[in-house]
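A short worksheet on the structure shown next.
All protein chains but one are shown in place.
For chain A:
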């Protein structure tokens, strides 16, 4: 621990997007490696934890699965708090869910900023790509442009059902989160103190001691 040999990272990641685009399915695929057509509609918020090995470090991702219906938008401020990254999901077979992407991005950016004032890293997921690409028929270049214009760090065609590109998308997001974290730490250096344990104290604090 002291020498940062095995560092642990903990990141809160939001999964947002219109209702029925497959947010829950993506999370279940990513965390539990399976797919079912029987997921219940998410009401409020749901959670899952994914643990990754990342360059010999451990990365824990808290995935926050947020209800897609518009009227739950009134609660998102609470759900977004302290998140480090986000997936915005749409359904490639439903143009309306793509149109809502900018709305979700605006909601996210207006309610959540990092300590350095920047927006959180966000990856766009074009889900259900196994069912066609109606929304994407134009081509990928337009999507690249869309991502740039709207502040996404990347986009992926995904399928929770067929397990396509979900790990890749998550890796992309984690990479950007780590980068933005480093960026933040650098800009924060003057304020940071580095706690150090003194060997002779044996690594226990007094309150732990008392409770035993």
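Going forward, contacts are C-beta pairs under 8 Å (C-beta built on N, C-alpha and C of every residue); 3 or more make two chains touch, one makes a residue touch a chain; residues count from 1.
Basically, contacts and distances are computed from a predicted model.
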Protein name as given in UniProt for the chain not displayed, "VPS9 domain-containing protein", "DNA polymerase delta subunit 3", "Tbc1 domain family member whacked" or "Rab-GAP TBC domain-containing protein": "Rab-GAP TBC domain-containing protein"
Which residue of A:54, A:72 or A:146 touches the chain not shown here: A:72
Missing-chain contacts mapped onto chain A: 12, 19-20, 37-41, 43-47, 49, 62, 67, 69, 71-72, 74-75, 78-79, 211
